[in-house]
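One protein chain is absent from this view; the other protein chains keep their places.
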Amino acid sequence: MDETRKKEPLIRVEKRKERPAKQVRLLRLASVLLAIVAGGLFILCIGYNPFSVYATIVSGAFRSSMAFQATIKLMVPLLIPALGLTLAFKMRFWNIGAEGQIIMGAVFATFFALFCWDFPHWLLMICMFLAGMLGGALWGIIPAFFKAKFGTNETLFTLMLNYIALYLISFLRDGPWQDPNSSGFPKIARFGENAQLDKLFGVHVGWLIGLVLVVIVYIYLKYTKQGYEISVVGESRATAQYAGMNYKKIVLRTMAFSGAICGIAGMVQASGSDLTLTTSVAGGVGFTAIIVAWLAQLNPVGILVVSLLFSVLEKGSTVMQSSYGLSAYSADVLQGIILFFVLGCEFFVRYRFVTRKKGGKA
Amino acid sequence: MKKKILGIVLSLTMVGAMLAGCGQQQGAEDKKEETKTEDTSKEDTNADDAEKADDTDKKEDAADDSKTEASGKFAPVAKEDLKVGVIHISDPAEGSGYTYTHDQGIVEMQKELGLEDSQIIRKNNIPDTDPTMTEQAIRECIEDGCQIIFATSFNYMDTCEQLAQEFPDVIFSHGTGYKSNDTNFNNYFGRIYQARYLSGIVAGMKTESNKIGYVAAMGSENSEVTGGIDAFAIGVAEVNPDAEIHVKVTNSWFSPTEETNAAKALIAEGCDVIGQHCDTPNPQTEAESAGVWGVGYNSDMSKDAPDATLTSVIWNWGVYYTQAVQKVIDGTWTPEIYFGGMDDGLVDITPINEELCAPGTKEKVEEARRKIMEEGFNVFDGVLETNDGKAVGTEGGTLDDATITGGINWYYKNVIVD
């Protein structure tokens, strides 16, 4: 062998041509199954029976109407923001600010709950709903304006706005909106009955709002002119201008809607679930919703399915944790494993490994 | 599109105009009402302080004897059918702080009554700032068939109140708060100030620099913490009138870094005994590494800082938990407020470390203990001088429980807060 002759690397990564849609779907399904297997191995490693643990997760989410109601209650704050984010993501506007938009929606709605609690119930609900939309929309328009006007980076901008919103709650909680009855404990008063979202089948009507939004967002994106504009802008700004679209207007409008939907989630969460305003009103769902939206490939119906699966996992995990005495963190690890596989499969959609062939070459 | 926005703006302006008429916070009105009731109760106490004190004693006695009375609104539960739910704010595995202490109480109750592991449903790491998670955790306990649920952190209170209404057959017992109802929701807490008073004596005897540090979670607006400081300070003054109590506030119940920093700062100021009202043992370990001494809290912190901890102010929550669950089994549970003291064994200090403590400490502590247990000494007796020169209390009287739990917003004369 010559000195100059080198070996080919053992494994190479190559970009592949697009796989057919059917194959991609199969790959994704396989990754979910693999994730469940790997999660099972993890459970086995910490000394439990994976089958019974998985069974506990599922039954924990569905075992009674109360359990199912709790599952749905967890689903709502994932579903609605994911729908809102879908609008922005379709436009390739990297809205990482759902968290802040949810919070602002909740803050605006809480204003009415605290200070206009004597309104007739329906008027109060409508005011809170609209205020929630306005709060979220405001938090969506700000980064959109700066992006359209000055070309700022929306990822950082929306991310930073999250913290501003969060600290705004802390400020309100410790100051102007502090519950006068809490003997110094920093919290905002619980909403009166009048300011609580009505229930339907044992769960606040947020789930109904979510379902309606699924339909609206689906139709909006697929069949309306504005939805079409969003797709074009998302693909290429140059194409949008070529087609005579007003780029700035579309970006501002879409982000207003995106934020408004997230704001609805905030209103629903505060008045339907928390029944007060706390710093954990968003509690990270704004980030989880990003994953939900992408896993569902920005398809509203898919988002409904994925957010339900997420909430089953979440609800089931808490039951698993208490019935097996597992640390809450092991449930997180399990969720992490599943996400790792599902997201990791995207790599194999686009790339493939090539191993060195055995034997000599012709 | 434009019309839609315009519509929203218009309706909001309209609503804005209405705000002028409804610009008062809902809570504020509630507050007014509540102060009114408090006022009446205060009048009562003022009118007949001694009787009030008697009342409390009687109530405690009654609590002890209630087994025989069988006046509960709930049917007895067979021991093997019983399930107990516990909502913890962190994980008992933390090993020395608030949650650990409560969980030790649950464990003791379980042992005492002979319950199976599967009869205790624990929900760990439930942040009390997240009502949704709190509600879900409690609901899961209900689903699992719990007859009684202990919610150990303050801010679970509102959720408990609401769910108590929704589930009248389930008993909700909430720690450290102030709300309750007259059917299935009570509140439990204890006279920890009694133990703090004893620990003040230990610290006062020990200090050589006459500067005692105190890491406090909350400022003067919080009566629980402030009353604790005052009781400690009264104990110090009892044995060492020259010593000062230096207080640092972290503004958080649980903040390892802040607590460490506060202790460091106090030691740097010359304090040689560090007391604490916060969740981690960090002030004690800090004291140990600086070669000074300290007084622990929650559980026995001599396991964390054996060479520094003179004694620890501790809760024996098992006393309450055992009693409450026993009553559920017997069908005698009533929603009365539980405010146990040293005589119940709910609060105490750990046996003092005689190698570390000043000679004669043990005798002084025993004497004080006897005063509390046998002579009805309530720490906040008589006229007390505050550090801004005012006087609190009446000659021959003592502060009532409502004031102790919610109305101590002043510091005793030897306390310095910076």
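As written, the chain order gives the labels A and B, with residue 1 at the start of each chain.
Simple rule for what comes next: a contact is a pair of C-beta atoms (placed from the backbone, for glycine too) under 8 Å apart; a residue touches a chain by one contact, two chains touch by 3 or more.
One rule holds in what follows: contacts and distances are computed from a predicted model.
Asker: Can you work out the missing subunit's protein name as recorded in UniProt? Choose among "proton-translocating NAD(P)(+) transhydrogenase", "Sigma-70 family RNA polymerase sigma factor", "Heme chaperone HemW" or "ABC transporter ATP-binding protein".
Answerer: Of the names offered in "proton-translocating NAD(P)(+) transhydrogenase", "Sigma-70 family RNA polymerase sigma factor", "Heme chaperone HemW" or "ABC transporter ATP-binding protein", the one UniProt assigns to the missing chain is "ABC transporter ATP-binding protein".
Asker: Can you list the shown chains that the hidden chain touches?
Answerer: Looking at the entire complex, the absent chain's contacts are A.
Asker: Decide which residue listed in A:Ala35, A:Leu159, A:Val217 or A:Val232 touches the omitted chain of the complex.
Answerer: From the options A:Ala35, A:Leu159, A:Val217 or A:Val232, the contact with the absent chain belongs to A:Val232.
Asker: Of the residues listed, A:Phe201, A:Tyr242 or A:Phe353, which one is in contact with the missing chain?
Answerer: In the complete complex, the chain left out is touched by residue A:Tyr242.
Asker: Spell out the interface residues on chain A facing the chain that's missing from view.
Answerer: Residue positions of chain A that touch the missing chain: 2, 4-9, 12, 14-19, 223-229, 231-232, 235-236, 238-239, 241-244, 246, 354, 359-362.
Note that in this section only the chains that are shown with their structure count from here on.
Asker: Flag every residue of chain A that touches chain B in the complex, lowest number first.
Answerer: Checking each residue of chain A against chain B gives 60, 63-64, 66-67, 70, 73-74, 112, 114-119, 127, 130-131, 133-134, 177, 179-181, 183-185, 187, 189-190, 192, 253, 269, 273-276, 278-280, 283, 315, 318-319, 321-323, 325, 327-328.
Asker: Can you tell me which positions in chain B touch chain A when the two form their complex?
Answerer: 1, 8, 11-12, 15, 18-19, 22-28, 30-31, 34, 91, 93, 117, 121-125, 127, 129-133, 135-137, 139-140, 142-144, 154-155, 158, 162, 178, 218-219, 221-223, 406
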